[in-house]
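For this view, one protein chain was removed and the others were kept in their places.
Should a chain be cited, it is by its letter among A and B, assigned in written order, with residues numbered from 1 in that chain.
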Amino acid sequence: MNDITAAWATALQLIAAFDPQLTDIVALSMEVSVTAVVLAALIGLPLGAALAVVRFPGRKIVVVALNALMGLPPVVVGLLVYLLLSRAGPLGELGLLFTPGAMVVAQTVLCAPIMAALSRQVLEDAWREYEEQLRSLGAGAARAALTLLWDVRFSLVTIVLAGFGRAAAEVGAVMIVGGNIDGVTRVMTTTIALETSKGDLPLALGLGMILLGIVLGVNALAQLVRDAASRRYG
Amino acid sequence: MLPLVLDKVAYAIRDHAIIDDVSFEITAGPRTVILGPNGAGKSVLMRLCHGLLQPTAGAIRWMGSRNGRGRQAMVFQRPVMLRRSARGNITYGLALAGVSPRERRLRAQDVLEAVGLAHVADKPARVLSGGEQQRLALARAWALGPEVLFLDEPTANLDPGATREVESLIGQIHAGGTKIIMTTHNLGQARRLGDEILFMHGGRLAERAPVATFFAQPASHEAAAFIKGEMPWQ
Partner (left out) sequence: MAITGRIGAVLAMLAVSLGIATVQAAERYITVASTTSTEQSGLFKHLLPAFESKTGIQVRVVAVGTGQALDMARRGDADVVFVHDQQAEEKFLGEGYGVKRFDVMYNDFVLVGPKSDPAKIAGGKDIVAALKNIAAGKSPFASRGDKSGTHAAELRLWKMAGIDPAAGKGSWYRETGSGMGPTLNTASAMNAYALTDRGTWLSFKNRGELGIVVEGDQRLFNQYGVMLVNPAKHPHVKKELGQQFVDWLISPEGQKTIADYKINGEQLFFANAKRS
């Protein structure tokens, strides 16, 4: 229990002091994860919509594969992206390894399947309701997919949040492709891992509590948005 | 685009025939009501005519060719409203039809006034009452200026007041030159709104007659039993 009380104290001290190193680390964490979530949504949501609306041979296999990819271990993704971006690898020329860009790539790969698989489910349910009317009005598959995405936009908020939670919480991928470089690619989760391995448990826990606080805050905000929206739009 | 010709059309799911060997020709002018007990295949027949389903046998031809589909619209038993304003639902259909933005707003306004919903034009469509939503669905279809309007049990879920309003609007749309093809299992409504009756039973066209003849002297005993109220479903 001692360590946990010490952790609270450390966390509050850090926040109150507006420690510049801490703010840099938090800012970088948010930048990387938010960018990754946005990119993953741009890839995953249209993919989910396409899968919901278009029937093609082998569709069931793609759906199953996508659902399975939601459980990709972050450290495996990190390793694969590392091999891709390493100078010895196919995309080495980009010089992305050990930069925030690489971290964004890895987290996008992690989150895109989540966005696609979960949105497919939501959109498939919606399509069942909307299909006849939209086709009657003359909407083609692409137009229908976009219309569906817009109509279920509030359910999509939950999905995007799930992706953000995954990105903000993972350490395996960003550690490997970012290198945890002080001042450059050090984010909240890798700092927690580092402080733990240095035996500074109160500091690690303190940072963990800050991270939890942020994720909680984001979720609370999203809930407020959803409630307000459902009251207005029905 | 009329006449609409069905030539030995059948629709079966896994060897179970829902529509079997139906042939008829529908011309412009009279309001056609497809009558029959529940399970007779009325809704499936409508969807085949409108193009939402493809026949498993036989052919459906508009104006002699299979591709002369022209401008059609359909109103379903349950209105499907998009998560946007009442006006937005109408302009959506017009945008799909390629109408210019300015023209969209004008037409939407006209049709909203015609159905008595101008005062809720900017309210979210999904918070409207059942009757209001069905009138909005009619408005959405009417705004497209269809040559043929399909209606599938349009008042089955409405109270008598809303039913009267919808029936009155259908009359106005017909007066404007649109061909009405409607299904119902409500005898009174068929009498009020129909000029000719197509009586369906067991997936087949059992009888066809002008409305007065049909109710005075039904030719088939299935029709006779139905009119007497002895066969609400099969």
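Criterion: a residue touches a chain if its C-beta (ideal position, glycine included) is under 8 Å from a C-beta of that chain, and two chains touch if they have at least 3 such contacts.
All of these numbers come straight from a predicted model, not from anything done at the bench.
Student: Missing chain touches which shown chains?
Tutor: The omitted chain makes contact with A across the full complex.
Student: Of A:4, A:17 or A:181, which sits in contact with the chain we cannot see?
Tutor: Result: among the candidates, A:181 touches the missing chain.
Student: Consider the whole complex, including the chain that is not shown, and state which of A:99, A:119 or A:191 touches that chain.
Tutor: Going through A:99, A:119 or A:191 one by one, A:99 is the residue touching the chain not shown.
Student: Applying the definition given at the start, please give the residues of chain A touching the unseen chain.
Tutor: 31, 35, 38-39, 42, 86-89, 92, 95-101, 104, 146, 150, 179-182, 184, 194, 196-201
In this text, only the chains that are shown with their structure count from here on.
Student: Indicate the whole-number Å distance between the mean C-alpha point of chain A and the mean C-alpha point of chain B.
Tutor: 46
Student: Could you please specify the touching residues of chain B with respect to chain A in the complex?
Tutor: 47, 50, 52, 73-74, 76, 80, 82-84, 92-93, 96-97, 124-127, 140, 144
Student: Mind listing the chain A positions that touch chain B in their complex?
Tutor: Checking each residue of chain A against chain B gives 129-130, 132-133, 135-139, 143, 147, 150-153, 232-234.
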